[in-house]
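Have a look at the structure that comes next, please.
Complex shown without one protein chain; remaining protein chains in place.
Chain naming follows the written order as A, B and C, and within any one chain the residues start at number 1.
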Amino acid sequence: MSAEAIADAVPEPAAQPSPKASTRSRFAGLRSAKTMTGLVMFGVFVLAGAFGPVFWRKDPSALSNDILQPPSSAHWFGTTQTGQDILAQVLVGTRVSLLVGVTAAVLATVLSLLVGLTAGYVGGLTDELFSALANVFLVIPALPLVVVLAGYLPTRGSLTVAVVISLTGWSWGARILRAQTLSIRRRDFIEAARATGERPIRIILFEILPNEFAIVASSFLFTIVFAILTQAGLAFLGLSDVTTWSWGGILYWAQNNQALQSGAWWWFVPPGLCIALIGMALALINFGIDEFVNPRLRVQKLAAKRARQMPVTKSEPRPASRRTDVVLEVTDLHVNYGEEPSAVKAVDGVDLVLRRGEVLGIAGESGSGKSTLAYAITRLLRPPGEVVSGSIHYWPRGEEPVDVLRMSPDELRAFRWAELAIVFQSAMNSLNPVLTLRVQMADSLTAHRPGMSTQQRDARVVEVMTMVGLPADRADAYPHELSGGMRQRALIAMALVLEPDVLVLDEPTTALDVVVQRQILNQIMALREQLGFAVVFITHDLSLLIEVADRIAIMYAGRVIETGSASELYRSPQHPYSDGLLHSFPHLHGPRKVLTGIPGTPPDLRFIAPGCPFQPRCSKAIASCTTTMPLLLATTKGHQVACLLTQPRSDDDGQL
Amino acid sequence: MTVSSETPALEAHGLVKHFPVHRIRQRLRGRGEVVHAVDDVSLTLRSGEVTALVGESGSGKSTVARLLAGLYPLTDGTISIGGATVRATRGRLFREHVRRVQMVFQDPFGSLNPVHTIAYHLRRPLKVHGLAKNRAATRAATVELLEQVNLTPAEQYLAKYPHELSGGQLQRIAIARALAAEPKVLLADEPVSMLDVSIRLGLLNLLAGLVKSLGLAMLYITHDIASARYFATTTLVMYAGRVIEGGPSEELVQRPAHPYTQLLLASAPDPDRAGRDPELLDAGEPPSLVNPPEGCRFHPRCPHAMDICRTEAPGTTELRPGHWTRCWLYSADTEADTAQAPRPSSAASKEHLT
Amino acid sequence: MRYLARRFAFYLITAWAALTLNFLIPRLMPGDPAQALLSRFRGRLDPRATEALTAMFGLNDESMWSQYRTYLADLSKGDFGLSFTFFPTPVSTVIMDSLWWTIVLVGIATVVSFVIGTLLGIIAGWKRGSRWDHLLPVTTFFSSIPYFWFGLIVLFVLSGELRLFPLSGGYSSWLSVDFSWAFLSSAFKHAILPGLTIVIASIAGWLIPMRNMMVTTMSDDYVVLAEAKGLSPRRVMLNYAARNAILPSVATFTMSLGFVVGGAVLTEIVFGYPGIGNNLYQAVINEDFPLMQGIFLIITFVVLLANFLADLVYVWLDPRTRVEA
């Protein structure tokens, strides 16, 4: 997968964030409401443990004659059977429990780091032995082991208990760290560090370890909770030193003095609640870490429903074309990521027309909005992506056009695949790994043609597979049993199963080798001849498009900046960007021209200056380029360009 | 084309790399299934020249680069630098080796550690190889490196983290880091394939300039044979772990000999070919390297395969000075058949001028 | 299938490791069971009875290696020795008497919590950003509550004050253990509260990872593609998103069986449930070495067995594990 592909396929704003914004977004997960709540709660406990006993100057062990007093101003949490102050006990208990938790977590983390990092980095036999050890400890039930170990201990002080807990609690972290280390070890920067001549120990400590911060932190917090809970359990059972005031110890005394039976809830409830709350606090922090590690978990503010299921309501669509050969028409489409005013305009007023049976190529680099366009056309945008305005009209054969963006969920389901199918670039990711090809092909038949019998479905599956050159016996194969090329063929077969009018190909061959790519392209073109569907072909590879497309639209910064027939565009590109692109790839034949490429970097959509977005990289820019946004205007028939250099200023006829 | 008569900067002979499939089972059973990632690869890199290694993914070209960089131990073969054989994958000897042979990776986003600053990345090789004595010297050296890769003003980049930069900028930094050790040999593993089309050329031109100005010997690994034609003096084509054809780039692209090279060229995107589908007979895929085909590894897909191709691996045949291939079609032993040698496919053989 | 063979080999190794660990722990730790029993019966046993007890329990000095061999030989015959606490009842009898209680209670509770948690996780993931998200903090809170504390409160309120449920035990003492309706309904009644606390306390452990995996999976291409195919939301949710998102949960399920059996120690003690966790506790406070070891081993073996069964399920769910690799 190329960088463009990644950047463009993931419906997230620009791949290269700018400094400030990115640092913020990097830690966005940690600033969520949940995480903050967790941090505040945890902070309160830490403060209570650290300073509580200093301010609440009562001796937790001091006896008094105030027996079993409910909470009062003298004893905020009430008193015990022997007149001890429960708040004082809880405060000291906070300290002790946290200490036990943190000590156990530190020990367990050190142990799991040692084992996990070594196993993951060194690999080989060391790895196998270490992971076997971790797995064995993981399978052996922890609490019974702790109970048994504690049963043998003569002294059951907090430290001893912490050591025992860490002995049983390290394996989970070790396992995760090993997996993480393995995956980081395969990353190029580790290879690069080795290639620089770094020593292994330095690589482990300075290259790998910092990248595991989130996982280490997460497993550290998890272990604290585990240790506090386990210590509480042991103390409650009387298997740990109950003369030190840990939360479990308080519960032990409360329980043995029949606190609940005598209605002394103030004695029994606070310690348990403390344990639950600190566990919750750490879990909430862990949510943030999870979201930090896996940004997909972040719940976007933009309501999921609005972007995905609700039809566009803003701005009336412009009347659709009346031309009969049109099958799909995109009119003034705007797609934003995020909400105004900070929204990123990924697709910014795109107009496109797809005629029946034609191949329309859409070329663009990362951040050009070409994949977003594909997702918008198929209404597959996920939050924070949202179609803000515009229309996408589809012409069923011989019928009135319908606006895809205004379809109800049921209409949309019926429209999808039957009329418009899509092929994504990564075949491996596009196929459901746990279902056979047959099931995955047949289920669209089941959904759209409920009347079909199983035999008919099977026959159709075999038919389309044969069509794309897949042996019929592969129908019962799982995706992982196929090569990359075969998977891509399977996807194409799947797309054709309902004979759609439009096929959207989003970088369908980028991940494949040149030879296989060529085979598959030929196959698609042959099928188009045969079946007559129209193709929207989205790619960053202009040279390929010129070969296969009838017409090409070139996108830059969310806009179409030039469109025309493939041959004309190749012969005489009019936009400086198109021209630059065409001089950016080496040719196989002909003289070796001097190739310059385009200076600068593709735009970051969040920081677009007014005027022509290409202006900063344009060698031919004139003064007005920094202020005036050029419109897409026809130059010759069927050829439109959005560049101030090619258009008279007064021309406002921007229609297709 | 400069042909250097001095000792090659790097010479590799008969490189073999097998990766075991399963360690434990292998130990238990005493027999190991291995991936024959690289088999009998020899190449020569000369100072001031670019050698391209072209092939599909999985053909072993990246493995060759890592073998040369000393990142993997060799299963067999020798590597010599400046005439002296090297065999070290650890310790002082290894560091001495990597000081002379540096590598640029494919993925600029992945080859820089996200938790370290740019300055850190550039400082490390200087420290590891003892090239900068003090803080000021280190800083001066890093600034100079950034300027060398046209990242100016350099100061603006030093404190940044990788995620704050674009792919093109990152790749330049990766190059700067590789240059920090003042290497003799630069191994560039698909250095531009993950970058945007519009900035690829800038980077390739930078590399070409560095090769000239610093007298580097560069191995340029790519799947894009057209770029090899533009940037490399010599091009080698790899298929399924073996180099099957090599020669001066222009010669190789215009007059491909091996059926696979011909297939590769016919498959490559070519706007000049617009509207005409190239004849493509092949629908096969590269073989498994765990059990590679006997004989010539291309024979299952080769339209010209003969009996001998299925049993014996072809030797090297020199077609013209510097242009050689490994194919029975051109072998002296099968001289009789040369008459039937395939004409390169029509699209590839005709020269199109725009 | 190689995958299963490999797992099986792993379980064998783990079983052996557990056996050995089990052998070593008591011998590396200080403590003297006869002395412990003496202190337990302090006052009623004449101190001179120490010798009697030592003789009775057959505690003697042998080399570690020969003890280890005897230990393994005895175990292979299913002989775990005689329990000290319930002398002279064989440990195996004590265990068999309680094992089924635990397996049924914990087994059902675990499955119920897995099913409910996973289902809620699927829905919460599918409808993320909606009100279902509130499930997260709520269940997290419940999962952080100490089992025993929660159990005691529930027990005190529902059984003690309201007398809705039995106070403790696994069945009414007046019934004999058989498959009569009276016995089964009594056993069910006694299992409700302990089962419920296990379910409530462990549900978040399934819900949250499942929800996270759902959210992650939902942006995977194949789910997007399934939607593009015009499949019904239900089918996309279950066959595409959930079907894949559940795989890590199933893998965790195998791990978590250990934790659940562990957690059940406290639950059983709190509810006076006649299960193996309760026995383990008895064994520990009485320094009943043979019983402790036997129970620890049995728990480990049951966990291993459950893990293996879960592996079978995993193979069934994930075709990729069936491949030669």
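Criterion: a residue touches a chain if its C-beta (ideal position, glycine included) is under 8 Å from a C-beta of that chain, and two chains touch if they have at least 3 such contacts.
Operating definition for what follows: contacts and distances are computed from a predicted model.
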item	value
Per UniProt, the name of the complex member that is left out, chosen from "NAD(P) transhydrogenase subunit beta", "Peptide/nickel transport system substrate-binding protein", "NADH-quinone oxidoreductase" or "Multisubunit Na+/H+ antiporter, MnhC subunit"	"Peptide/nickel transport system substrate-binding protein"
Which displayed chains the unshown chain touches	A, C
Among C:67, C:130, C:172 or C:321, residue touching the chain not depicted	C:172
Candidates C:75, C:119 or C:285 - the one touching the absent chain	C:285
Selected from A:83, A:357 or A:469 as touching the chain missing from the view	A:83
Chain not shown, touching residues in chain A	61-63, 65, 67-68, 81-83, 153-156, 236-238, 241-243, 252-253, 255-258, 261-262, 264
In chain C, positions touching the absent partner	31-32, 35-49, 51-53, 55-56, 82-89, 93-94, 97-98, 152, 155-156, 160, 166-174, 176-177, 186, 269-274, 278, 281-282, 285, 287
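Following the convention adopted for this analysis, only the chains that are shown with their structure count from here on.
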item	value
Most centrally placed chain, judged by C-alpha centres	A
Distance between chain centroids, defined by C-alpha means - chain A, chain B (Å)	33
Euclidean distance of C-alpha centroids - chain B vs chain C, Å	55
Separation of chain A from chain C, taking each centre as the mean of its C-alpha atoms, in whole Å	35
Residue list for chain B, restricted to those that touch at least two other chains	none
Residue numbers on chain B that touch chain A, as the complex places them	23-24, 56-57, 66, 69-71, 94-95, 98-99, 102-103, 105-116, 124-125, 128-129, 160, 163-169, 174, 177-178, 181, 193-202, 205, 223-227, 229-231, 250, 253-254, 263-275, 277-278, 280, 282-283, 285-286, 348, 350-354
Residues of chain C that touch chain A when the two form their complex	10-11, 13-14, 17-18, 21, 25-26, 29-31, 127-130, 133, 136-137, 140-150, 152-153, 156, 160, 204, 212, 215-216, 218-222, 224-232, 235, 239-240, 243-244, 247, 255, 258-259, 261-263, 265-266, 269, 277, 280-281, 283-285, 287, 292, 295-296, 299-300, 303-304, 307, 317-320, 323
In the complex, chain A residues that touch chain C	34, 132, 135-136, 138-145, 147-154, 172, 225, 229, 232-233, 236-239, 248, 251, 255, 260-261, 268-269, 271-272, 275-280, 282-284, 287, 290, 294, 296-297, 299-300, 303-304, 378, 380, 382-383, 412-418, 421-422, 424, 426, 429-436, 443-444, 447-448, 478, 480-481, 494
